[in-house]
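Shown here: the complex without one of its protein chains, the others still in place.
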Amino acid sequence: MKKILIQIDPDLQASVFDSVVAIDSGVDHLLCHGAVRPDQVQSLVHGGIFTRGPKDLHNTAIFVGGSNVSEGEALLKEVTKSFFGPMRVSVMLDANGCNTTAAAAVLRAGTHLGLSSVNALVLGGTGPVGQRVGLLLAKEGASVRLGSRSKERADSVCTAISEKVESGSLTGVAAGTTDEVTVAIDGCEIVISAGAAGVELLPEEIWSSADSLKVAIDLNAVPPEGIGGISVFAKGEEKHGVICYGAVGVGGTKMKIHKAAIAALFESNVKVLDAEAIYELGQNLG
Amino acid sequence: MKKILIQIDPDLQASVFDSVVAIDSGVDHLLCHGAVRPDQVQSLVHGGIFTRGPKDLHNTAIFVGGSNVSEGEALLKEVTKSFFGPMRVSVMLDANGCNTTAAAAVLRAGTHLGLSSVNALVLGGTGPVGQRVGLLLAKEGASVRLGSRSKERADSVCTAISEKVESGSLTGVAAGTTDEVTVAIDGCEIVISAGAAGVELLPEEIWSSADSLKVAIDLNAVPPEGIGGISVFAKGEEKHGVICYGAVGVGGTKMKIHKAAIAALFESNVKVLDAEAIYELGQNLG
Partner (left out) sequence: MKKILIQIDPDLQASVFDSVVAIDSGVDHLLCHGAVRPDQVQSLVHGGIFTRGPKDLHNTAIFVGGSNVSEGEALLKEVTKSFFGPMRVSVMLDANGCNTTAAAAVLRAGTHLGLSSVNALVLGGTGPVGQRVGLLLAKEGASVRLGSRSKERADSVCTAISEKVESGSLTGVAAGTTDEVTVAIDGCEIVISAGAAGVELLPEEIWSSADSLKVAIDLNAVPPEGIGGISVFAKGEEKHGVICYGAVGVGGTKMKIHKAAIAALFESNVKVLDAEAIYELGQNLG
């Protein structure tokens, strides 16, 4: 029985990136749907769950992608709402690469130091990738400082995420000015920057003189860097005594996780692959 | 040579249901086109008929689907108009499952009693599925009462359908009120309900006390039932001495017909699979 992936994308043109990775992950037939609105999801999902018998439903799966994470999250919600008891298929969300990127960053950090008792600063922490990085770090037991220009926003995100976290902790911190980020990074072993493209969130002068810092990861792929002085291609190189990664440097791990996640969709028909499940999957890649 | 199915769909998102069934019927490549307007059909069809030699054209076919039967019928008309003598490909219409559903219902009824001399009531008889059920029953020799809230509309549909029928008969009947439907069902061995979702056309009190009734089929998949008291999952169970089917109960047969019809498209390049051809095909499935 052929493996069918239903690619659901809110953008006018469904993501070619997501399509190519799906094919390279072993999908036989891709049903690409662009410009998908939430009210169209039910019919797409029903077409997926009412065509094959329950025993065969693990051969059909859904991927929610596109460039806009909150639109993707809205579509994922409609997808899971459209399931019908055992009549369901596995689904993965990776709009704008949010989950595979966050998982790859935290996994890379974890190869260099134990995460369970570490202090970590997440810049751009209230955005979709930043929230996921914060969640994954905290679940590993880290004490996470979630940075944002607005401490209030950071606090409210922390409150929301904390519900899912048992071991670590999440605290909102203001990180909009040079002074604030200098304070925020103090005592941290890890900094991960997940802010919007085109903004430097952490100048080189600051992180290069942060004594505790061991790993710095910048997830911004478009110049200027989110963390000053870290090349987009950096892949574990040391600079100022700190192990550095750029977006492309994390890309190999991200791609491996993405492909493994697509493949995992076809192992059963009940998976909902969001940040945590995708991170776990990445951990098992060894 | 690869089997290519051109899926033409007037809905904004081409039907995933139709895509999956096509793949499971052995199609190698699916060219999905959603939001198709009639004036776009010629170019799509020409792309199908002018690319492969006449001897290879049976490896290309067209499926017209979507949720709206009259829009589908309009597209089918444009498809057949776009053929060019021997330059043509086989085509199937099954918008909203109209043809495979009607064929499956009549086939299920026919497994329980001969249709050639039976009285049958079709509720929702002027709708796309109801018209097809009426046509198929009458072609088998049944005396069909086509029910509608408006007897006038029912009569005009009967006149149109009767042109295609030699053996049986079609008569319009009013079936909008409890009293009318009580009269309409009197003396019928079969009732098939094909009305719009969300409306009960035949209350349980009425059909349970119709002495002649042997088979009752409700094609409505969304609660409330079109025929009161018949579960959507009913699949030949007796209730009040009547053999009952619901939409899901007919679904297995419908799906078999759908797949066989897709496969049949690739046997030659001249088939036009509408209600009657699809019903015949279902009969031959044994």
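By letter and in written order, the chains are A and B; residue numbering begins at 1 in each of them.
Throughout what follows, contacts are C-beta pairs under 8 Å (C-beta built on N, C-alpha and C of every residue); 3 or more make two chains touch, one makes a residue touch a chain.
This one's a predicted model, so the numbers in the text were calculated from it and none came from an experiment.
Counting over the whole complex, subunit A has residues 11-21, 23-24, 30, 32, 34, 67, 255 touching the chain that is not drawn. Subunit B residues in contact with the hidden partner, per the touch definition given at the top, are 1-2, 4, 6, 28-29, 31-33, 35-36, 40, 43-48, 50-52, 60.
Keep in mind that, in the parts below, only the chains that are shown with their structure count from here on.
In this assembly, the C-alpha centroid of subunit A lies 46 Å from the C-alpha centroid of subunit B.
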